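A protein chain is absent from this complex, but the other protein chains hold their places.
Now for subunit A:
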Amino acid sequence: MGHESTVMSTHSKSTGLPRKRFYRARAHSNPLSDSHFPVPIAPSQFDYASHYPQIFGETVETSCQRKIEFADIGCGFGGLLISLATLFPETLMIGMELRDKVTEYVKERILALRTGNPGQYQNISVVRTNSMKYIPNYFEKGQLKKMFFLFPDPHFKEKNHRRRVISTYLLDEYAYALAVGGIIYTITDVEELGEWMKSCLESHPMFEALTSQELEDDPVVKLLTTATEEGQKVARNGGKTYQAIFRRIAQPAH
């Protein structure tokens, strides 16, 4: 009981949502360091029942075919996930975040939303992981329909470029996890990083840019700037954002 009350004090009394100031974390985390958190050995061992209890809880036999289709890499405080949850209520999605306190916050936020809105937000969850290392441990080949990389750490110094979450090498892994036709969304407020991400995607043989018509028709594109905490901050300060949105295409036959 005592434990319960301390947990609740980190939540707002009026909304029941967790309050960010109790989940302060460094803005950066080193993706190169050894990880000591648990990681599923293979995608088949990912614990769907604990992440999506209402969907996988009792009716395991009927629902076990469903798999995660959207992944928000570096989901931060989870703003995008929460907007997508109601926009695509039938789609399972996961946020992946390396900073443990931030992950904890998103977890609490989802739980509070589920409690406050019965039946909703059952399709989203969050996991603490290093997605630069462990994407294949979570997703099978061609499992994902959408991947999001919103306002990633810019890692300005050249010697730290290999820490960037978009690179030619990592795109190979993302292309593996994405189904043909799946879409990768990237956005940043750092011009240099925006150009970097765009050029990585343009030069990769397994991705092609969406046409401007396709971008206009995609309801998700608008969310990139409006749904995330970082996006709102940039908008508040009147900043500019740089998007690169590409489709996974089939590899030409060898």
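Things worth noting here:
Assume a residue touches a chain if its C-beta (ideal position, glycine included) is under 8 Å from a C-beta of that chain, and two chains touch if they have at least 3 such contacts; residues count from 1.
Please note the rule applied: contacts and distances are computed from a predicted model.
Name of the non-displayed chain as stated in its UniProt record, restricted to "N(4)-(Beta-N-acetylglucosaminyl)-L-asparaginase-like", "tRNA (guanine-N(7)-)-methyltransferase non-catalytic subunit", "EKC/KEOPS complex subunit BUD32" or "Elongator complex protein 4": "tRNA (guanine-N(7)-)-methyltransferase non-catalytic subunit". Contact with the undisplayed chain is limited, among A:Ser12, A:Thr168, A:Thr211 or A:Gln232, to A:Thr168. The residue from A:Gln54, A:Asn137 or A:Asn160 that touches the chain not shown here is A:Asn137. Contact between subunit A and the absent chain runs through residues 31-32, 34, 36, 41-43, 132-133, 136-137, 141, 162, 168-173, 175-176, 204-206, 251, 254.
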